[in-house]
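Of the protein chains in this complex, one is absent; all others appear in place.
Labels run A, B and C following the written order; every chain starts at residue 1.
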C-alpha cells in the first residue's frame, strides 16, 4: 500500500469504531497523509443558550478532523492538548467544514491546525492540536 | 437579589435554552458567583475509535461548566478561546464531574479553570477558558 | 499614506520605543499589513541549563513578531493570550527568523500565527497570539 492507501485504510478502521463522530452526524469527505476534511451540520440539539452552536460541538468536529489527520500515517495517535479560538457564531442548519493540516511531525509528537468554516467560507473557529503516537497500527502491513 | 440568587437565576435562564448541555445529559449540580459544577455520564455514543470518551465530549462538559461560571454574575458572557489537556481516558458509564473556578475577572475579560474528574476523583482533563462579556443580562433587575 | 506606508510608519513608531526587542538584538526585516518578519541571534546569555536557547527568548522573538504584525494597521493593539509549542532546540550563534501572519481580524480581536525557524529553515517553535486593539494610533493621519 502507498501512503494514500494507508491513509484511507486508517480512516476506514477508525471510522468503523468512532461512535462519537458518527452520532454527531460527521462525514469524512477527504483524507490524505497528514490531512483530513470533515463536515457536520449544526442541529437543534447542538445549540447553546445564545441560540448558536455550543462550542463543544465546534470543538468535537475540529477534534475529529485532527484525529483523522494525525492517525493518517497508520500509526495510532492520541490527543494530548488542544486549543480553540471562536471567531464567528455558527447557526442551526449550517454545514460546517473542518480541514486539518499537519504543521509538524517529529518523532512521536505531531502538531496540527484545523480551520472550521461555514457555508460562506468564513472562519468560524481555529483549532490547534498536539498529538502523540502510541503503540499499534490501524491496518497490518506485511513487511 | 443577592449574588448567590443572581447566580442561580442566571443558571435557570441559561439552562432553559441550552439544548446542547441538555442533549448530552449534563446536570448543573452547583452554581455560585464565579463557579459552577456539572456532571455528565459517558455514553456509548460518546466513544471514539480507542473505545474511550471522545475528547469533544470531555471538552463539551468542561465548556458548559465554564459557561455557567462565567455567566453567573448575571452579565451575558461568551467564550473567546479555550484549551484542554487530556490526562486520563474516560470510559463508558463513568460519571464525570467538571468544576469551574474563576481565576480572574477584569473589565469584560474573564479567565476560568475547569477540572474534569472521574468517579475515583482522578483528573481526566484540565481546561482553561477565556470569556468576554457582551451586552445583556440573564434576569432583569430593578435598580 | 497607503496601507503599506502605514505599516512601515507604525513599525518605526513602535521600534523607537521598544527597548525589549532592541536589547535582545532583534531586527525587523519586513513588515506589511498583517504580517511581520523579525530575526534574532541566540547569544550565550539566552541559554538555559540544557545549553539550548531558553524558551523565554524564543517566545520573546515570536511575541515581538506578533506585536509588529498586529500593530501594522496603525491601530494600537496589545496581546491578550499567547501559546507556543517547542519543536526543535535552538543553539548559540543561530540566527532565528520569526514570521507572523494574520489568521483573522474581526472587530477589535486579532489572531496571528508565528513560525520561528533556524538557519536551515527548520521549525523551532510555533506560536499563536490573540490581540485586542486599544484606543490610539501609531501615526496621526489627516482625514
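Points to keep in mind about this one:
Everything that follows uses one rule, which is that a contact is a pair of C-beta atoms (placed from the backbone, for glycine too) under 8 Å apart; a residue touches a chain by one contact, two chains touch by 3 or more.
Values in this document were obtained by computation on a predicted structure and should not be read as measured data.
Among the chains on display, the ones the left-out chain touches in the entire complex are A, B, C. Listed residues C:14, C:69, C:105 or C:124: the one in touch with the omitted chain is C:14. When the omitted chain is restored, the residue from C:39, C:64, C:97 or C:118 that touches it is C:64. From the options C:36, C:69, C:84 or C:111, the residue with contact to the chain not on display is C:84. Interface with the hidden chain, as seen from subunit B, comprises residues 83, 85, 87-88, 103-104, 106, 111, 113, 123, 126, 128, 130. Summarising the interface, subunit A meets the missing chain with residues 80-81, 83, 109, 130.
One chain of the complex is left out; on subunit C, the residues touching it are 13-24, 44-51, 53-57, 59-61, 63-64, 67, 71, 76, 78-86.
Note that in this section only the chains that are shown with their structure count from here on.
Although subunit A and subunit B carry the same sequence, what matters here is overlap: shared residue numbers make up over half of all numbers found at their interface.
Taking the mean of the C-alpha atoms as each chain's centre, subunit B and subunit C sit 34 Å apart.
Centroid to centroid, with C-alpha atoms defining each point, subunit A and subunit C lie 30 Å apart.
Centre to centre, using the average C-alpha position, subunit A and subunit B are separated by 23 Å.
The set of subunit C residues touching two or more other chains comprises 83, 130.
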